[in-house]
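Omission of a single protein chain aside, the complex is shown with its protein chains in their original locations.
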Amino acid sequence: MREMEAVIGLEIHIELQTGTKIFCGCSTAFGAAPNTQVCPVCLGLPGHKPVLNQKAVEYHTRAALALNCEIVPYTTFDRKNYFYADLPKGYQISQYFHPMGVNGHVDVNLNGETRRIGIRQIHLEEDTGKLLHPGEITDSPYSLVDFNRAGVPLVEIVTQPDVRNAEEARLFLQKLRSIIRYVGVSDCKMEEGSMRCDANVSVRPSDSVEFGQKTELKNMNSFRAVARGIEYEIARQTELVRGGEPVVPETRHWDEARGITRVMRTKYLATDYRCFPDPNVPPLECDPEWVARIRQSLPEPPDARYARLVHDHGLPAYDAEVITASRAMADFYEQTVDLFNEPKTVSNWLMGEVSRCLNAAGKELEETALAPQQLAGLLQLVQKGVISGKIAKEVFEDVFQTGRDPETIVKEKGLVQIADEDELGAVVDRVITANPKVAEDFRGGKERALGFLVGQVMKETRGKANPQLVNELLRQRLRN
Amino acid sequence: MPNDVRIGRLHELLRSGETTAEEIVAAVLDRVTSLEATLNTFITLTPERALAEARAVDQRIAHGEEIDPLAGIPVALADNICTEALRTTCASRMLGDFIPPFSAVVYHRLRQAGSVLIGKTNLDEFGMGTAGVPVFGPVPNPWDPTCLSGGPGWAPAAVVAVRQTALSIASDAGGALRRFAACCGVVGLKPTYGLVPTHGLIEFAPSLDHLGPLTLDVTGCALALQAIAGADAQDGFSTGTAGEAYTGYLGRGVRGRRIGVPREYLPPETHPGVRKAFEKSLDLLVDLGAEVEETSLPHTPYAPAAHLVLTSAEAFSNLSNFDGVRFGHRAEARHLHEMYRRTRHEGFSPEVRRRIVFGTLVLSGDHFEDYFVKAQKVRTLVRRDFEQAFKRYDLLAAPTVPVPATAASGNGGPPEMRPEDLPLLPANLAGIPALSLPVGFAGGLPVGLQLMGPPFGEGVLFSAGYALEQQTGFYRTTPPITGTEG
Partner (left out) sequence: MGDRISSAEMARAAEAARLEIAAAEKEDFLEAINGLFAFVRRQWETLNTEAVTPTAYVRNLKSVCRPDVPRASLPRETALANAPDAADGCFRVPKIIENQ
């Protein structure tokens, strides 16, 4: 049997985090009551005129540059004409004829190997409204339309058919999300729909250069769903082709609950959008100097940062990858290291305590009040022996919850480490007296018995004892 | 009832206290009442509101406030211009009782200036200039009430001709405003594309649609333009500075002005009476010191087809928001798809649907290059013709419509196919300003002279129009239907 391979192209829509919509002054905030963020423009009422949001253009340019695209000097906003209940004007305004960014790429790390996924184009367009219906769309006697989302600026990113499997698709999306978040133009939340991915999937014998018949995959609402959907579709198509059956070119829905893809029949898909330049929106001419300024204002891309953290900071590859996956985390890391120059310690804390608290709170780093000064301050307290590492975790929990300064917390709670030999010596003596059997075991050569005694001292001092000193004192006393 | 509703004169009477805004508004409302049964010019009237607004202006005058030239001046808006909280129909079943939640920039500016809205005028469905059965009935020509060849389209000009208002605002996507100004014997201006923001105009072809004033005289036209011109932040294609003093051009005359007469604008169908009135006005211009010369705009014959293709394509897209979801008519249907089709079948007249289907076809894959793109190229050629001509001439002159109103061919097709519309369409394609003013009669019906200028050349048009008007005094002539009192 011939080996089969999959050919996958992705189309990603990402909502830009501007304050207002692309062609009107309505808010783009997520989660408002239905139809409370609408106006004649985004409702497509007769007589309305769209006026382009400068920030949407700027954000789009940032995204295009971050994806290594060339910026096209002249673009138009074109009407893509079709009818659907969530589309207010009967057309979507999009950069159809001259997408603003072309020929970009994203590098993905797959099992230690770098795979380059080409970006065919990135263009700016407007989002549609949202359909709500009781039950399944086709069973529901009616649908409700909320136009709050209509007109939110979107970038559409179209890859070359360079992706070969589901895992690659997932890694690409995660990398893309990281890059877009780096340049600060979107939060890319798949679960809130601010990042959405469709996939064009086909299979062919791996020695073939022709493309197989493709299907379009929709409704994958998480990274996991994208991977599962593509995997399912590859398997389905492979089976069809092997069985000598044709692949029908169609749009298929990923059914998360049943774990299958299904033919989607709700949209009256237009085959010809009859596009032409929107006579209401003047064309866009990108001033090269302006583009250069945007380019200069971009942060260091995650790949370069990763390399720097490995080479200059001496971080292990794994640490560098985790830290640079989010710009907020990487920024936080670097700012902390500026104040407390022990990269690996800082990295350990970020990947350990900080991540644990974030997960527990269900928050992103940038959504908390936590500041690098606080973490650095805490680590300095440990370094100076003011508190123990164990106490530090307790203090951090408090800092994370309340946003208060670690030193204040330590003082207020009386958590300063007991490093006074006399004070600690008294406790050590009490513990030895209270545990004669264990003390005997240690003297008899049972090294592990010491751990128990250290634990008892810590318990008595409520963790405040300097562990090194406790160790020293115990050994000294038990030698005698 | 005063027949002399020139804006400038009314303003003087208001300032001197010889009359009040309330008296002016009451008088035009009387004229509305007495003629509405015959003329059917209005779809919606706002008499109480108008009187209240007029009294407010009178109070400002009584307090010694300096008032704007348009304060207290009665105005009518074509019913495809959005007026907040006031029904706007586009004379289409499709819009039914649509109440816009916002006002057009042009109406907002007129209100700011203190003018008083009398009502919304009848028009061809969506201002498309199509034949067929008008939803709100036809409007007869005020000069010959047996003549219905304008459909309801000339209502915005008729209301000025019969003194139901002093100012009227209408759209011009294919010459309608100028055509009806000429046929009704009033002054009408299609300004430079974008000079008057079209935000709030329910357009069918945004790249060709314009808004402009209709008045009794050229001075009134300049005063009106002064109030409504200039870029607005809500309209991306609007241009020009607001408040430019166009009246400053009025007395400048035409001495030394070079005027070209494009021969393509005088087709063989030109009515002898129209030709005579036109030539007489050229003689007058020469007497006043202008140089007149025949010229050629060679791509003119290709303009109607380009106009037809482009307006239809834009109409297909621009009228897609009429889908029965958010506003307007909705038909009973079992599901969404059927709802779209029924709604749009019931809401649009056959003429509108035909234009939309044609527009859909010229944008389709197979025809896109041959029709839509080619029309865009013809547009380039037409525009270039004008650019060339304006290197040589300050102005171009032609009869606005080569035949009088009664001779208009009502062939049922789109206006682009009527030979008499040929001289109207190029100015829309090129976005240049064009002024029509009455210069005489042919067979008892008014004849219009069309003056065209380079982009933002409105001032030169006003200079020439005003100079001519001083000679003809046409504004003193009233249609017989108006009566002779006043």
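Should a chain be cited, it is by its letter among A and B, assigned in written order, with residues numbered from 1 in that chain.
Here, a residue touches a chain if its C-beta (ideal position, glycine included) is under 8 Å from a C-beta of that chain, and two chains touch if they have at least 3 such contacts.
Please read these numbers as outputs of a predicted model, since none were measured by experiment.
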Selected from A:I8, A:V51, A:L309 or A:V337 as touching the chain missing from the view: A:V51
Hidden partner chain, touching residue among B:L86, B:L429, B:L449 or B:I481: B:L429
Given A:S140, A:N341 or A:Q383, the one touching the chain that is not displayed: A:S140
Full-complex contact with the absent chain, from B:L110, B:C147, B:A170 or B:L308: B:L308
Absent-chain interface as seen on chain A, which is shown: 18-20, 24-27, 33-40, 43, 45, 51-57, 76, 81, 83, 85, 131-133, 137-138, 140-147, 265-266, 268, 270, 272, 274, 276-277, 279, 281-286
Where the missing chain touches chain B, by residue: 98-99, 101, 193-194, 207, 233, 236-237, 239, 301-302, 304-305, 308-309, 312, 316, 320, 323-330, 333-342, 344-345, 348, 350, 353-354, 356-361, 364, 367, 370-371, 373-374, 376-381, 383, 413-414, 416-417, 429-431, 455
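Everything that follows uses one rule, which is that only the chains that are shown with their structure count from here on.
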Rounded Å distance between chain A and chain B, as computed from the means of their C-alpha atoms: 56
Complex contacts: residues of chain A adjacent to chain B: 40, 43-52, 79, 81, 83, 85, 88-91, 143, 145, 147, 268, 272, 274-276, 279-282
Parts of chain B lying in touch with chain A, wherever the complex brings them together: 81-82, 88, 90, 95, 98, 100-102, 104, 197-203, 205-207, 233-237, 313-314, 316-317, 319-323, 325-327, 336-337, 340, 360, 363-365, 368, 372
